[in-house]
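After this line comes chain A, so read on.
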Amino acid sequence: MSAVSAWSTARAQARRDLQLVWRRRGDAAQPLLFTVMVVALFPMALGAEPNQLARIAPAVLWVAVLLAGLLTLDSLYRSDVEDGSLEQMLLAPVPLAWLLLVRVLVHWATTALPLVLVSPLLAEFLYLPRELLPVLLVSLALGTPLLSLLGAVVAALTVGIRRSGMLLALLALPLFLPVLVFGAGSVMAAAQGLSSWAGALLLLGAGLALALVLAPLAAAAAIRIALS
Partner candidate 1 sequence: MSYLEYVIGAYAVFALYLAWDFWAPRLRLSRTRREIAARARREAARAATAAGKEPSA
Partner candidate 2 sequence: MNRLLLWFHQLGSPPVFDRFAARWTPWGFGLGLVGMAIGLYGALFVVPADYQQGDSFRILYIHVPAAWMSLMVYALMAVYAAIALIWHIKLCEVLAMACAPIGAWFTAVTLATGSIWGRPMWGTWWDWDPRLTSELVLLFLYLGVIGLNAAIEDRRAAARAAGFLAIVGVVLLPIIRYSVEWWNSLHQGATIRMFGEDAMDPSMKWPLWVMIIATKAWFVGSLLQRARADNLAREAGKDWARAAAGVEK
């Protein structure tokens, strides 16, 4: 049996998660389709006037990505709870927090990263001024992993509850609020010509750095509490 190291377990965990996603790759496209639909709802509801849409574009894009992230949170642990793999992860020789970090990063890469990559196209749908696109991309690139990490902690608490999707969304939303404020706010600040957009992005970055360390630990503690 090969020696167990943090890196080898991370690779094994990542490979397993990616394989599982690949087998259900149709499902993996759903967050993307959801976001596109939500973005399309706004011109449908408001009318297609470019100036109006351009003003609300950063907010709509951010809210659409945030809601898609909320809906995918349930899939983070659901299948592993149902077949008992989560308890196996508890018994692994490596810290649970490490496995969870890998799990969350793979989850982000398969659900949120496509959204970030497609966001320029969606920004075009809403007539977002081209100059704001870099700020939008950076805010989404920093904010979406932060949302995934925060969501992982809350999802861990509801792991034992059946049909907890709506409850999970309600619990996660207040915690998502600062990320939304700084993420969408950075783009809005840039749109208004204020210099605070850089500070907001730095705060997002700082939050992400903290969450990369603390969120897996908190999620591991939460899973232990939920499964006890």
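Keep this in mind: a contact is a pair of C-beta atoms (placed from the backbone, for glycine too) under 8 Å apart; a residue touches a chain by one contact, two chains touch by 3 or more; residues count from 1.
For anyone wondering why these and not others, all candidates are chains of the complex that A comes from, given by their letters.
Note that the structure is predicted; figures quoted are calculated from it, not measured.
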Chain A in this complex touches just one of 1 or 2, namely candidate 2
Residue set of chain A touching candidate 2 in the complex reads 153-154, 157-158, 160-161, 164, 167, 170-171, 173-175, 177-178, 181-182, 185, 188-189, 192, 194, 196, 200, 207, 218, 221-222, 225-226, 228
